[in-house]
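Just one protein chain is left out here, and the rest sit where they should.
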Amino acid sequence: MSRDAMIDEWYPVGLLSQLLPEGRETLLMGETIRVSLGADGRAKVATTAGHPLPVTERYGHVWSSLGQPARPLFDIPEAEHPGRRLVDVGVVRVRCSPLRAVENFLDIAHFPFVHTDILGAEPHTEVESYKVEIREEADEVWATQVKFYQPQAAKSASGGITTEYMYRVPAPTCSVLYKTCPPRPGEWDVITLFVQPLTEELCDVWPWMALYDDDTPMTDLIHFQQMIFLQDRSILENQIPRRLPLDPGMEIPTRADLTSVAYRRWLKRHGFTYGAQLVAQ
Amino acid sequence: MTSPSPVLYDYILSPSCYKARLMAALAGVRLALRPVDFHPGVEHRGPELLALNPAGSIPILVAPDADGDLILTESAAILVYLASKAAPAFLGSGKPAESARIQQWLAFSARLTASLGGARLHEMLHRPGDLAGLRASGIAALRELEAALFEQRLKGEAFLVGNRPTVADIACFPYVALAPDGGVSLDAYPSIRLWMRAVRALEGFIEMPGIHRLHELKPDPHEAPATAEA
Partner (left out) sequence: MMPLESALVWTPVALSADLPAASVIPARLADAALAVWRAQDGTVSAVADRCPHRGMRLSHGFVRGEALSCIYHGWRYGKSGRCLAIPAHPALTPPETIRVATYRAAERDGIVWVTASQEAGAVPAHDGFLGLRSVTVAASPARLAASLGGTLDGSVIDGTIGGVTARLLLASSGEEGVLLVHLLIASGAADAGKIAASRALEGLRRQAETATITGEAA
């Protein structure tokens, strides 16, 4: 619909570990931009006309914006705790709305059917009630006390357990998932989905993780998360319409979808409609 | 004493690595998986893997053998090796025509890798390539496969060579099933659809991301029997 309200937000545009002096071209909300490594060792982002764009380096990624971000990139305080392993999962391109990609990440009810025997399995399909709120002060969507049965909750998990999650949407195309951490009871693993909107119907998805897991080889951690996301990709590319419908009536949510309902309401309230469909077509 | 498992240098999203995993699963061979950071790490181009396979590709299978380690870097050869070791029925009956037809499909599978696989890498992982050309050659290969599978159906045969699966099916299945990842639709190929269903329904079949479980093989767990109501 419109990129006006979203233009001043931060978006991921590359991995810090993969910056090259010659740079690489990519798209941000329809604009071609170049992401490169400056002579000072810092990331540089510019339009093709050479106009420099704002840059933040954080959470393994380069962040930029076509507008003027009014505030710094959101915090993930837990990610800075010592002892966590930070995992650059890489990038996967998906032919879908960036908002649909985030909404799918907020959903647990699909686990038994899409991530079968890994994140969920029949007959354990029930989604118990959980809490959803828009935290006004931080201006973020939060879902807490989300519980779901998982046959293999993470690379380090063996056997079925009930896993608890918290979901957080701090920016229109980013979500942070906190998940119980089998090796460290009482702590939460951090799994994020950072989505770069290339256009309203095409996105690059950069998952990133900050985990308490000293044993699993890094490559196994990367493969696990890539596997999970690629199982979602064929769903995301086959949802109709491609854009996320923000008007009620086009799709039918249930109690299990309260996070998605709050996310859509929050998007609409802010006019975050790049990748959304407002009027039923 | 059992010999140690063959080691597969593996990437979870690689359809060629999946061929080896699938064949091993169907044949009941235990593989020791050695995950390779293909993306984003480009580990397959690093010194350790180039020493094993100068072509810089995966899968690589390292199998202990009487004459020392056997190193295989072509997926068709890996399939033939695993089948020969543990499931010779996947090599067909040994009749000349049958063996030759299996070889024909193993060679054909390389075209699927180049075309549909190339389109997939382009669409998913940003690899450069002439997308329109890759898709067109992929569609040409799918049409050949569809016509051949239709003739198999006329003979009452569900698989590429005969009425039981062979390495030919395992070699062709992954890149075909994942064609939509590269933006090539499978809607127009009814015989391919039936064949994929037959492969996915095989005892011991395993998935890879992008190929969902055939949930219809299991009854609905919530379909309560009428007697349970009262």
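Brief remarks on what is shown
Chains here go by letter, A and B, matching the order in which they are written, and residues are numbered from 1 within each.
The working rule: contacts are C-beta pairs under 8 Å (C-beta built on N, C-alpha and C of every residue); 3 or more make two chains touch, one makes a residue touch a chain.
Just so it is clear, the structure is predicted and the values come from calculations on it, not from any experiment.
Touching the missing chain, out of B:Arg30, B:Arg45, B:Lys95 or B:Arg197, is residue B:Arg197.
From the set B:Gly68, B:Pro128 or B:Pro219, the residue in touch with the chain omitted from the display is B:Pro219, counting the whole complex.
Interface note: of A:Ala39, A:Ala70 or A:Ile252, the residue touching the hidden chain in the full complex is A:Ile252.
Residues 107, 109-110, 112-114, 122-123, 125-127, 234-235, 238-241, 245, 250-256 are the ones on chain A that touch the missing chain. Residues of chain B that touch the chain left out of view are 143, 146-147, 150-151, 153-155, 187-188, 190-191, 193-194, 197, 212, 214-216, 218-220, 222-223.
Note that in this section only the chains that are shown with their structure count from here on.
Distance from the chain A centre to the chain B centre is 31 Å, each centre being the mean of its Cα atoms. Chain A meets chain B in the complex at residues 15, 17-18, 88-93, 95, 113-114, 116-117, 122-123, 125, 217-220, 222-224, 226-231, 233-234, 237. Chain B makes touch with chain A in their complex at residues 11-13, 35-37, 39-41, 43, 123-126, 180-181, 183, 207, 209-210, 212-213, 215, 218, 221-222.
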